[in-house]
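Presented below is the structure to which this report refers.
The complex appears here minus one protein chain, its other protein chains still in place.
For clarity, chains are labelled A, B and C in written order, and residue numbers in each chain start from 1.
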Amino acid sequence: MSNDPNLAELVVRVHEDIQPHFGQGRVADYIPALARVDPRQFGLAIVTCKGETASVGDCSVPFSIQSVSKVFTLTLALGRLGDTLWQRVGREPSGSPFNSIVQLEREQGIPRNPLINAGAIVVTDALLAGRGPQATIAEILDTLRTLAGDPRVTIDAEVARSEADTGYRNASLANFMRAFGNITNPVDCVLETYFNQCALRMNCVQLARAGLFLANDGIDPIAGQRVVEAQAVRRINAIMMTCGHYDASGDFAFRVGMPGKSGVGGGILAIAPRRAAVAVWSPGLNTAGNSLVGALALESLARRTGWSVF
Amino acid sequence: MSNDPNLAELVVRVHEDIQPHFGQGRVADYIPALARVDPRQFGLAIVTCKGETASVGDCSVPFSIQSVSKVFTLTLALGRLGDTLWQRVGREPSGSPFNSIVQLEREQGIPRNPLINAGAIVVTDALLAGRGPQATIAEILDTLRTLAGDPRVTIDAEVARSEADTGYRNASLANFMRAFGNITNPVDCVLETYFNQCALRMNCVQLARAGLFLANDGIDPIAGQRVVEAQAVRRINAIMMTCGHYDASGDFAFRVGMPGKSGVGGGILAIAPRRAAVAVWSPGLNTAGNSLVGALALESLARRTGWSVF
Amino acid sequence: MSNDPNLAELVVRVHEDIQPHFGQGRVADYIPALARVDPRQFGLAIVTCKGETASVGDCSVPFSIQSVSKVFTLTLALGRLGDTLWQRVGREPSGSPFNSIVQLEREQGIPRNPLINAGAIVVTDALLAGRGPQATIAEILDTLRTLAGDPRVTIDAEVARSEADTGYRNASLANFMRAFGNITNPVDCVLETYFNQCALRMNCVQLARAGLFLANDGIDPIAGQRVVEAQAVRRINAIMMTCGHYDASGDFAFRVGMPGKSGVGGGILAIAPRRAAVAVWSPGLNTAGNSLVGALALESLARRTGWSVF
Partner (left out) sequence: MSNDPNLAELVVRVHEDIQPHFGQGRVADYIPALARVDPRQFGLAIVTCKGETASVGDCSVPFSIQSVSKVFTLTLALGRLGDTLWQRVGREPSGSPFNSIVQLEREQGIPRNPLINAGAIVVTDALLAGRGPQATIAEILDTLRTLAGDPRVTIDAEVARSEADTGYRNASLANFMRAFGNITNPVDCVLETYFNQCALRMNCVQLARAGLFLANDGIDPIAGQRVVEAQAVRRINAIMMTCGHYDASGDFAFRVGMPGKSGVGGGILAIAPRRAAVAVWSPGLNTAGNSLVGALALESLARRTGWSVF
């Protein structure tokens, strides 16, 4: 098990490993902009704490990062609010499909963790803090551009609009938590912000780069900037490990062994603490709603590198 | 952050850190043998992959390891059955209090993971495999003695009997899974074996030593013996991380960041992969049923050593 | 047991029976207009199929009928849509507190019955049928005035506005069902109509009179008009019996034995088939959300008349 693999060779080998599975899985189809994505695409990018990078496949094709954005809004909220955030959202796995409202009722409007929809909506509400949606959306976009070191990160207006048009479950969740007093801004403002953050559009290289501080104790090693406290990073990684893949989080820990967060657009951000950040993208989803080929690629990568934390 | 701490000093410092909390928490009182344990006791033992050891406090006082035993029966079952075991038990966090039968109903008698009671009962059923309880209990005890390198590991007959006398919830779970065909031996035999494995009596030094193979890719570095495949160990550690502390597993990952498994007797086994196994014991439990002082000690230890995997 | 009691004496006796309980229970306080109602008020009115009436106490004081309105919108919807309505709403007791969203998730957005909030919102959506809220609200108000034989029935604008301002749970339910395709009009229109129907303001005499067709096989015996088919009435009564008091429906059947529907304003409409309609009102609620004194009054009345259907 090598700890310092030849990165260029590594991404090629992983690419080969998963080639037989290209096109497997089912592309999300609840909005047109996602439904029309070619399922056979696959991208992978690695950025190490030393600043080395390697990438392969469709690593420069931008995609909708969707729920991967939850990691970044959580980082922003923790940086601003610190541990008071945990009065409004838990940090336990949900043990139910990702949109489930059941546990929310049993637990009085406190979502189980910040990486399921309900929890991320609370985090967004905390970020709003009385500001309008536009200012908050601008802050999120600006943060992602800075972290990615690339001003070309954008928000896909069509996706944001489609999310709003079909987002009845999220509207239901937000109203439900509002009834318990755990949403404090107007529901419409919270949802507008949330739908825009889900519509962030990045490619694998940008995404791995943006997540690098999570592999480096909170400091972006390339920019030489502290993003967030080291302790906060350990906690974010812990939550990604236990909650990052909805009701398949245990399986991801079991097979890959790296903290990770997936999105319904087919992207996954995975962290090898003290080593590297990895972004993978392939649009076909498995039955748990996570990128089928992406998870296989990370499994291959973990096996080849020993980057499992276990 | 030192990766090679002075072990002797480390355990003293941790001991000091948690002294203000001694006696906090609530001792399990559902059986007399547990209820009468002095809550102010505290023990800690560390065994490193290099064979160094350090311990402090009541580290030689034997206690009832209870659910910590689930890690060892899982290891035995994985060694014997391999991945076919996963057809009968999942590997996802349960998201509900530890005895919950709800999810079991929804998921057709397949328990969520092998570290909750229902899952451990299935693992025990798999170990029985048509043998009588006595042979299986003997095998489990023998395994623990070998792993601990100490023939003084015993089963507490009074505890086993008390568990049987009050074990109606476990009897309910076993019958429930039998109705779904996921228990194959007679329910009475399964429960007798299960109640005996829960009654294993060990001290912190023995427990840390017995769990060392989990920190060392499946090889016991002191005995120089492979216990189980490296891949199986990574998977056991992953399950301990996501499921080892019932519905407080996320919180433990968040605060400690090491794979761990707790028992209602107040013991916790925690693993620092490639570094060390740690056993801690203190009988007072927090509201989630895990050792209150024990978890604080591991939090202090992780902070002092950087042994969090995140 | 007399089937033709002296009505005037009957209401006096019932009034005496429950006097010791006046003021018991807890007035609904989620909106100001309900919270400031004097809890010591009590009204009772009986209208028989022969056209006799008797009333006592605060029987002329108008109150917010709230969920009692669900019976009348159900009648309207059944009259218009017939049995196709049952494709969108069930007729089984909910077995959970009245706002529960759990069952709704398990059953794919189909509410258990038309007398819980979710079910009544679907019924309102069915009544809207593409019309605007104003036309639908006008139709509902007009129907109640006709049935009550009294144009003074009104909608309390302050209550309707307050319901809208605090109705996050109902907004959550409506959005949730919209996500399953079981709400077809814009959520805002459905909720506006629903909040207005809940704000109907009637007194006991008007309410008993308006419900009389339910005691008379669907024909209003005083106006000599058929309101709805006899079979539909038997079905509405059956649903009132099994589902009319949220999760205390079984207890109401057990103690009173008459089909009934309660509202959080303290009103209850109860039906003695082929005999009479009874309206009772007292604002203090029991823990299940039904009028405490009102239910006791109906228990007394059923005992004195033998009007239990059992």
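In this section, a contact is a pair of C-beta atoms (placed from the backbone, for glycine too) under 8 Å apart; a residue touches a chain by one contact, two chains touch by 3 or more.
Being a predicted model, the structure only gives us computed values, none of them experimental.
Though it is not drawn, the left-out chain touches B, C in the full complex. Across the entire complex, the residue among B:K70, B:R178 or B:R234 in touch with the chain not shown is B:R178.
Only one of the listed residues, C:T242, C:S262, C:N286 or C:S300, touches the absent chain: C:T242.
Although one chain is not drawn, the whole complex shows that of C:E92, C:D142 or C:D188 it is C:E92 that touches it. In the full complex, subunit B makes contact with the omitted chain through residues 100-102, 105, 168-169, 171-176, 178-179, 187.
For subunit C, the residues in touch with the chain missing from this view are 90-96, 103, 112-113, 233-235, 237-239, 241-243, 247-251, 253-254, 257, 259, 273, 308-310.
Throughout what follows, only the chains that are shown with their structure count from here on.
Subunit B and subunit C have centres, each the mean of its CA atoms, that are 55 Å apart. For this pair, subunit A with subunit B, the centres built from the Cα atoms lie 32 Å apart.
Taken residue by residue, subunit B touches two or more other chains at no position, since every residue touches fewer.
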